[in-house]
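If you scroll down you'll find the structure; I have some questions about it.
With one protein chain held back, the other chains of the complex are shown just where they sit.
Note that the chains are named A and B in the order they appear, and that numbering of residues resets to 1 at the start of each chain.
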Amino acid sequence: MYLRPSTLREACEALVEAPAAILAGGTDFFPALADRPPPPRILDLSRIDGLDGLEIIDGVLRIGARVTWSRIARAPLPPCFDGLRAAAREVGSVQIQNVATLSGNLCNASPAADGVPPLLTLDASVELASSSGTRCLPLAAFLLGNRHTARRPDEILTAILVPVASPDATSCFLKLGARRYLVISIVMVAVLLEVAEGRVRSARIAIGACSAVATRMPELEAALIGASPAALGSLVRPHHLERLAPIADVRATADYRSEAALELVRRALRRCDGAAA
Amino acid sequence: MRFDTPATTNPIDQLKVIGQPTDRIDGPLKTTGLARYAYEQHDVVANQAYGYPVGATIAKGRITAMDLAAARRAPGVLTIVTAENAGKLVKGNFNTAKLLGGPEIEHYHQAIAVVVAETFEQARAAAALIAVDYAEEAGSFDLAAARDSAEKPEASDFGGPPDTSVGDFAGAFASAHARLDQTYTTPDQAHAMMEPHATLAAWEGDKLTLWTSNQMIAWGKADVARTLGIGKDKVRLISPFVGGGFGSKLFVRADALLAALGARASGRPVKVALPRPYTFNNTTHRPATIQRIRIGASAEGRITAIGHEGWSGDLPGGAPETAVNQTRLIYAGENRMTATRLAVLHLPEGNAMRAPGEAPGMMALELAMDEMAETLGLDPIAFRTLNETEVDPENPKRPFSQRQLVECYRIGAERFGWDRRRPHPRQVREGRWLVGMGMAAGFRNNLLATSGARVRLGEDGMVTVETDMTDIGTGTYTIVAQTAAEMMGVPLESVIVRLGDSSFPVSAGSGGQWGANNSTAGVYAACVKLREAVAQRLGFNSSDTVFAEGEVRSGNRSVPLAQAAASGALTGEDSIEYGDLAKTHQQSTFAAHFVEVGVDAFTAEVRVRRMLAVCAAGRILNPKSARSQVIGAMTMGVGAALMEELAVDKRRGFFVNHDLAGYEVPVHADIPHQEVVFLDEADPMSSPMKAKGVGELGICGVGAAVANAIYNASGTRVRHYPITLDKLIGGLPENV
């Protein structure tokens, strides 16, 4: 059954009748089929008004469910979003960036989802709508595991909500793969840094592809507060990343992921410092 | 035409058209999307239906039950063919496993059914409704574990003898001044050509026509006939454009058989394309190898003993990856041995992929040569030059027809700036990048095979060439046209080339880098016949007739070529057939590959910064398309060195990364500008064209050149391909 509702209400009602595969950009949907046919029930979001907004209201950036990576990459957003925009330029190919949505990236919940580390550093939340109402969840509470989220089968992720960090904040995103493009990441690092009077006021660091869900590094973040930005790289120690639980797979060994994560964090911190200077 | 004495001067030597860097004549069709590949033949036959394959989901065992009921009832379904209702099928001569399995399953994703429906979506949906129960059996899936059980395979035409021995290898190695004894591994690799295997099949009475994507039309026609138990005269294969092969389309594969069976059962033309995941486990792949190399040398660096042993695996009845073969020929040394061993593995079928044997063999051998040069304190080029041979080292009475390998080194070193390379590793740093250079020899034999063509001079003066030769991206359309234009003295625009149809004369086909030389030699032979027919009709003495500028000239007479056909078209048909020049002389192609890489001192990311290949491969028939063959092979060599590996599920027996996201091949950003130099050569032993192959030479050695450059940059020697980041990072200075 193919459903193409034109209002969110209709979409939610359709999901009450029976669960469906929800289709936004479709770029994760098709590869997941491998050689099989599409699932029997598809809910297409493409005709629902109001899901394609990208705007800052009262200090919160609202990223509608149908907003593509290309729109993020091209939007003139404050520097705290530089990391997210950098991720947007590295997701898949430009052909994919032009249709793939950030919301789909979150709902698909791959451990290697490019959007997750930068959105974690931005303290993003997701908005979930159903026929019984709307709720918001912090991103960290939404992502439960590999391909597993807190979205109920009757819910639609309608927007990502991101509080705009202080104008002093800088951010960046780095990822590593075996080839230079179209990679499924081995390691991803996102950093958001606020510096005031030559000292780090706050640091938010998230690492992806090194655990079932990308995670923030609170021990490391705490260790950096008050430090001089130029010294940050040298403050990063292996024990700061003990929350990671990297796996070995066809792309890299677990040890490599740990070492590369360390290096990428140092590099990202240096880059953020450079951006602030 | 029999070719059994070295070529002398002939019309090809004029090089007015052949040998020129002409744009491809099929370029306008390919760049506008009008070149029609196998699955795109909407116009050739009406009422086409769609077939969708079903593959086994176990590696070894039996089907115990197959429930087709739901699929049969599904909308649009016309028929379902399985081994049970397909009728008697005989395995093709070129297939190791059956193309339609059941009840016995020989490998994962072996086809076990085809569902035919009105539309693609219906066929795919119905295929998913087929329920299969299996009795799974244990299999052998791990080459390293099976190594000790490997046996000596039979000698074969392509592979040669499993064991070779000259002198006293063991004694010489034991007493050598310097010794290397190392083991190297190469992984299973996928062809990953861009066009999946695809076929449209149509029956007309008892005659079957297949529009298919196939490199070897005559092999395919014979195997289709054999498999279906019908006469070869009842089968026609048509393959005008092939979207990449690299060996994967040398043989008839499941798409062709399933389309033929589906069409027979449904009474409709049926087309089948393998879904991309099937191209990894349903078809063939380059088998993984374990290679042990031993080199013994004197203090001044002369090789006194060289030994190369290779292990690979395949399904029962399969063949080995002959990775040791180049070691019989490439370097001097009085005492030598090679050994090839084959283990039984129940993975999908192993078979030829671009430069089978040499591609993985040179990845190991040329890495070993780099190690040995370092041990001896010699420059890698100096070490190789010291051990150059002008003759077959196993049979010194048998010279190479031509061998300019040292000249390749020399020119390459000069062009690449080899003198700037630091002999000791990890000496050059640019920011976070460790920079290094590496080189390797390239070596691949030149193979000769009978090849035929038919050339017609039409009443309009147009020259039409027909041969079952295929153009798999190799530029064959263009070099065939250039050959005919040169021979008949007409401009390229006056030549029409029709390829890939089994109703045309049988050619050498595309494989083993033998296509260009043999197929154009066949066209040469047919043109000689046509020239005789023209001269005869015009009443000219054929021995002094000249074909030039659209005219036929003899003595002081000169007439337009078209006039010869004014009273009716003329045809010349012939084949090139070879004598024993390849036995008296070793025919090979040579290259020197140079690579510069940067290795990230912190993360071990590798970036290839510069690449150069200098090739000595006989006459280059079209420098533009030949260069493309070489850069393409260099690109595949980078993939082999850095990223390509089919990951084996050793428990269940299949390749896990069976799509183009999981099986990573190089993308634009991985490849720098590439330079290619061809030495000015013409090899009179190879054919009247004096040409040899380049398409596989280009990959042979590249992987080792990358590996050697990585060592020079980083100081880490990785002997197990691909050289992924995790294998490098431990040895980097920042992590020590």
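Throughout what follows, a contact is a pair of C-beta atoms (placed from the backbone, for glycine too) under 8 Å apart; a residue touches a chain by one contact, two chains touch by 3 or more.
Basically, contacts and distances are computed from a predicted model.
Engineer: Would you kindly match the missing chain to its UniProt protein name, picking from "Fluoride-specific ion channel FluC", "Methionine/alanine importer small subunit", "ABC transporter permease" or "Aldehyde oxidoreductase iron-sulfur-binding subunit PaoA"?
Structural biologist: "Aldehyde oxidoreductase iron-sulfur-binding subunit PaoA"
Engineer: Which visible chains touch the chain that is not shown?
Structural biologist: Even though it is not drawn, that chain still touches A, B.
Engineer: Looking beyond the chains shown, say which of B:Gln402, B:Thr589, B:Ser625 or B:Ser686 touches the absent one.
Structural biologist: The missing chain is touched by B:Ser625.
Engineer: Among B:Thr9, B:Thr32 or B:Ser543, which residue is in touch with the absent chain?
Structural biologist: Once the missing chain is taken into account, the touching residue is B:Thr32.
Engineer: Using the definition of touch stated at the top, determine which of B:Tyr184, B:Phe246 or B:Phe400 touches the missing chain.
Structural biologist: Selected residue, touching the omitted chain: B:Phe246.
Engineer: Please identify which residue in B:Arg276, B:Arg432 or B:Lys650 touches the non-displayed chain.
Structural biologist: Selected residue, touching the omitted chain: B:Arg276.
Engineer: If you put the missing chain back, which residues of subunit A would it touch?
Structural biologist: With respect to the unshown chain, the touching residues of subunit A are 1-6, 10, 14, 23, 25-27, 29-31, 37-38, 40-42, 44, 46-47, 49-56, 64, 66-67, 70-71, 73-77, 86, 89-90, 92-96, 98-99, 180-182.
Engineer: Extract the touching residues of subunit B with respect to the undisplayed chain.
Structural biologist: 23-24, 26-37, 39-40, 42, 75-76, 119-122, 125, 191-196, 241-246, 273, 275-276, 472-475, 624-625, 627-629, 631-636, 659-661, 665-669, 671-674
Just so it is clear, only the chains that are shown with their structure count from here on.
Engineer: Using the average of all C-alpha atoms in each chain as its centre, how far is it in Å between subunit A and subunit B?
Structural biologist: About 42 Å separates the centre of subunit A from that of subunit B.
Engineer: Which residues of subunit A touch subunit B in their complex?
Structural biologist: Residue list for subunit A touching subunit B: 31, 34-37, 176, 178-184, 186, 250-253, 255-256, 259-260, 263-264, 266-267.
Engineer: Considering only the defined contacts, which subunit B positions touch subunit A in the complex?
Structural biologist: For subunit B paired with subunit A, touching residues are 55, 121, 124-125, 127-128, 275-278, 602-605, 607, 642-643, 645, 647, 656-657, 659, 661-662, 664-670, 724-726, 729, 734-735.
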